[in-house]
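Apart from one protein chain that is not included, each protein chain of the complex appears where it belongs.
In this document, chain identifiers A and B correspond to the written order of the chains, with residue numbering beginning at 1 in each.
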Amino acid sequence: MITQVILNAVVQTAIYMIMALGLTLIFGVMKIPNLTHGAMYALGAFVHYSLIEWFDVPFVPALFIAAPLTFGGGAILERVFFRSSGSGANPVVAIIAGIGLTYVLVNVMTNVWGAWPLRIQTPFSHVLRIGSGAISSHNIVTIAVAISIAALLYALLKWTKFGCAIRAVSQDREEASLIGVNVNTVGLVTFAVGTMLASIGGMFAAPITAASPTMGGTAEIMGFAIIILGGMGSLGGAIVGAFLLGFVDVFITSYVSGGWGGAVAFVFMIVVILIRPSGLFGKKGRQI
Amino acid sequence: MDFMLDLLKKKSTYIFLAATIFVVVVPHFSSPYVLRLMITMASGIIAAMCLNVVLGYMGYPSLCQNVFFGVGAYTMALATLRLGVSPWTALALSPLVTFVIGYLAAVPFLKLRSMFFAIGTLAFTGVVSAILMNLPKITGANAGLRGIPRLVKSDINFFYLEIALILVILVLTVLMSRSFWGKILIAIREDEDLAPHFGINTTRYKRLTFAATSALTGMAGAIFFSYQTYISSNYFTIGSSFTALAIAVVGGGGTALGPIFGGLVVVGAPEVFRGMTEGMTLWRPSFVGAVLVLVILLSPGGVVGVYQKLASYFRKGGAN
Partner (left out) sequence: MAETGKTILEIQDLSKNFGGIRAVDELTFDVKEGEILGLIGPNGSGKTTIFNLITGVYAADSGRIRFQTQDITNELSYRIALKGISRTFQSTKVFHTQTVLDNMATAMIARARKRHISVTRQKVADVLDFTHLGKAKTVIAGDLTHAEQRRLMVAMALVEDPDLLLLDEITAGMSGEECNEMLEMAKRIRDRGTTIVLIEHNMRVAMALSDRIVVLNFGRKIAEGKPEEITTNETVLEAYLGREEA
C-alpha cells in the first residue's frame, strides 16, 4: 500500500513542481503573485485537448503545438494586463486583476468546453509494477518532464545570458535597467514562460484527473503554498516545497481522508507566512 | 419652508427619492426571479460594504469575506435546525459568533501585509471551505441542510430586511468615516508604520474593525440563507469568494456608497443584457471579470471614482 502512495505522491509532486517553478519564476522577476496561473493550467489542458480532438493531432505533437500557444497567451497577458504592475509597486492591483482575468478565462472555458470534466486519453497507458504498487507510463513521463524542466530552468538561469538578465532583474530591477537590461522584455518572457509551464502542468495532469475549467483553483493555491514555503523567487525552494506539500497532500488524502489534503497544505502555508515569510530558501530582501 | 426649498434644489434629494421609490415600489411588481436577483444583489452589497471598510478604508485586501458570510449562515442553519431556536434568535446569534471567529482570525492574519494578507486570507477561505465540505455530520457538506426556517414569510419582506441592514451599515459607515475611527483607518492605510508614533494603537483598531465587519457580513449570510432555506458547502468554495471583492472594487473603495453602485453593476448589469440575448447569462462571470479588470487597471476608484472624475471635469467647463 505504501509503495502506491509514495508513487502517487511523486507524480503529484511532479505536477505541482511544474506549476510552482512557473509561479516562482514570475514572482521572482515581477514581484507580483500571478493569479491567472490556475486558469492557464486549465486552459493548457483544454487547448491540448482541442488539438487532439478537433484537429486529430496526436498527443505528443499536440504538446509541442499547445505549449508555444500558451507561451503566446502568457505574453499577451503580461503585455496587456500586468506590465504596469511589473515593478511590484502595487501587488493588490495585480491580485485583483488576476482574479478578474480568472473569472473571464474560467467562464470562457466553461462556455466553450463545458463544465463537465473531460476525459483525455494518453498514449502512455502502459502500467509498470513496482513492488506492491503500480505506476502508469504517463506518470513516469510526467515525472521525467518535471525533472527536465527543472534542469532546463537551472541551466537557463546559470549559463545563459538571458538567464543572467533574469537573475539581475529579480535581485534589483532598477540596478538591472541601469546596466542595460531590458526589464520589460525580461518580464514579458518570464511571464510567458511561467504561464507556459502552468499550462504544461495542466496538459499532463488532465489525463490523470480529467480536465475541467475549475481544475486550476486548488492547484494555484497549492502553487502559492509551495513557493511561499520554499521561498518566493527561489527555484530550489519551489522544488523542495513541491516535494513537501506533494507528499503531505497525497499522504493525508490516502491515509486520513479525501478532502483534507488541500486544507492541510493551506494551513502549512499560513503558518509559514506568519513565522517566516521568506520561506525556507528565500532571501529576506526579496519581500514586499 | 426655506429648508424645504433648499432640499428641493439639491440633486441628492431626488436621487434619494428615486431610490426610495425604487426600493418600496418595484419589489411589488417584480417576478420571483427578479426579486431573488434583488435579494442576492442586496446580500452582495452588504458583504461588499463590509469588505469596503477593511479594504477601502483600512487598506487590507481581504479575500475571505465569504467565510464570514458562511459562518453567519451556518450559525443560522445549525442554531435553528439543531438547537431548535427561533430564526430571530439565530439571527441575533450570528453576528456574535461571526465576531468571535472574525476576531480570532484577525489576530494572526492582520500581522501580514498587502499581498501576503491577500494570499493568507485566500488560504483561510480554502481551509474553511474544506472544513465545511468534510464534516457532513455537522454541516451537511455538499448535500447541505434543508428546511432552515424563514425569518419572515414573504420574499418581499426579506428584501426589506436586507435593505434595512444596508441602511444601518450605510449610516454606520458614514459615521465611522467622519469620526476618529475613520481617521485612524485611513492612517493605517496610508502609513501603518507611522501611525503608532502618534499614540495610535493600530493593532486594536485593525482587529476590532475586521471583527465588526465580519459580524455584519455574518448577519447578511444568516438572512440570505434563511430566505433560501437551504445551505450547502458548495456556496463557500474558493471560487465563490470573489463576488464581494468584485462589487467592492468596481463600486469604488473608500466611499460609503461605492458598494451600492458596485452591486448594481456587478449583479444587475448582466441581467439587463439578459433580455437581449438568450445566452447572456452564460457570459455573466466574464462580464464581471472584465469589468473588474478594467476598473482596477484604469480607474481604481471604481464607479464612484469615475463619477467624481467626470463631475469635476464638467465642473471645470468641459474640454477647457
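Simple rule for what comes next: contacts are C-beta pairs under 8 Å (C-beta built on N, C-alpha and C of every residue); 3 or more make two chains touch, one makes a residue touch a chain.
In this text the structure is predicted, and so the values were computed from the model without any measurement.
Taking every chain of the complex into account, the omitted one touches B. From the options B:83, B:194 or B:298, the residue with contact to the unseen chain in the full assembly is B:194.
Considering the whole complex, the residue from B:23, B:131, B:186 or B:290 that touches the absent chain is B:186. Of the candidate positions B:94, B:139 or B:202, contact with the unshown chain belongs to B:202. The chain not shown here touches subunit B at positions 180, 183-184, 186-187, 190-191, 193-202.
Quick note on the criterion: only the chains that are shown with their structure count from here on.
One simple way to say how far apart two chains are is to compare their mean CA positions; for subunit A and subunit B this gives 32 Å. Here subunit A touches subunit B in the complex through residues 32-33, 81, 84, 91-93, 95-97, 99-108, 110-111, 214, 217-218, 221, 224-225, 228, 257-260, 262-263, 266-267, 269-270, 273-274, 277, 288, going by the rule given at the top. Of all residues in subunit B, those touching subunit A in their complex are 61, 108, 111-116, 118-120, 122-124, 126-127, 130-131, 133-134, 237-239, 242, 245-246, 249, 282-286, 288-293, 296-297, 300.
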